[in-house]
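If you scroll down you'll find the structure; I have some questions about it.
One protein chain is absent from this view; the other protein chains keep their places.
The block that comes next holds subunit A.
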Amino acid sequence: MSVVNQPTPKPLRQSPTRRLATAVEPYLYGAPVVILVATVMLVPLVIGMTYAFRDITLLNPFSGGFVGLANFRKLAHDADFWLALKNTVFWTAASVFFQFVLGLILALLLNRPFAGRGIAQALVFLPWAVPTFLSGLDWAWLFNPVVGPIPHWLVALGLMSQPENILSDPNLAMWGPIVANVWWGIPFFAITMLAALQSIPRDIYEAASIDGAGAFERFRAITVPFLAPTIAIAILLRTVWIANFADLIVVMTNGGPADRTQIVASYIFTTAFRRLDFGYASAIAMVLLGLLMIYSLLIVILRQTLLARF
């Protein structure tokens, strides 16, 4: 037997262009999306953020100059802004709370088998398909004592002394858009909660019922922990959307009466497109962005801790 000396293989040498091509390949695949996101989102975002530090009023040909933090200083003392911020918190908290609670109840009901469940599920999700603009108009009319039944029902129930439009009552006006928003947003929670409920293995409930858990205990010990991560992410998304969601308010009350339904989003809209003060509007928007980012971060951290338990 003899040992055959094989020539040692030459080290693989690639040409510099080939190595360059290999290196940039993944970036080329990603490029179309990056370019799209950059042109329609990032660039406008950055330009918008620079507006916050400039004096940009559309009808003033001499505006456009750099003003530093002047817009923010003005914002700190702007009573309208602070009222709008307060209204935003109330609007968002009330809307999300009722959407979530009612949506969860609806999901729990739809999760149990009954005759006609398929149709019921389809019907329940209908409000989601109605354009917000239309549902805002509908609800404004429903609250109007001249054409709508709601004020008369409230009188009949003894909740109101005479049929009035709550949208014109400064103390109650915010409840109008909130009711419309709750009606419109319940399906979102119902869909997400129902999907999460259906992913809970049935035999875990069965094991618990054999272990001695009653209906409420099963809900507390199994349903809630299983739903918690989904609840966290759904509430995060809804909160951010609703805080920015001025459609219903603009359609139903247009911020009135006396700015009592003005939220930050509608205040930005008014400042930018009615008063045409883009610089100041950008400053408000940046503050809102910052607040929502802090909020989102907290929810994401909460969700991670919830998920870590599984």
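The working rule: a residue touches a chain if its C-beta (ideal position, glycine included) is under 8 Å from a C-beta of that chain, and two chains touch if they have at least 3 such contacts; residues count from 1.
Convention: contacts and distances are computed from a predicted model.
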item: Protein name (UniProt record) of the chain left out of view, among "FAD-dependent oxidoreductase", "Sn-glycerol-3-phosphate ABC transporter ATP-binding protein UgpC", "Na+/H+ antiporter subunit D" or "Putative tricarboxylic transport membrane protein"; value: "Sn-glycerol-3-phosphate ABC transporter ATP-binding protein UgpC"
item: Residue in contact with the excluded chain [from A:93, A:109, A:222 or A:240]; value: A:222
item: Option from A:30, A:170 or A:214 whose C-beta touches the chain left out; value: A:214
item: Hidden-chain contact residue, picked from the options A:130, A:204 or A:237; value: A:204
item: Chain not shown, touching residues in subunit A; value: 201, 203-204, 206-214, 217, 221-222, 225-226, 309-310
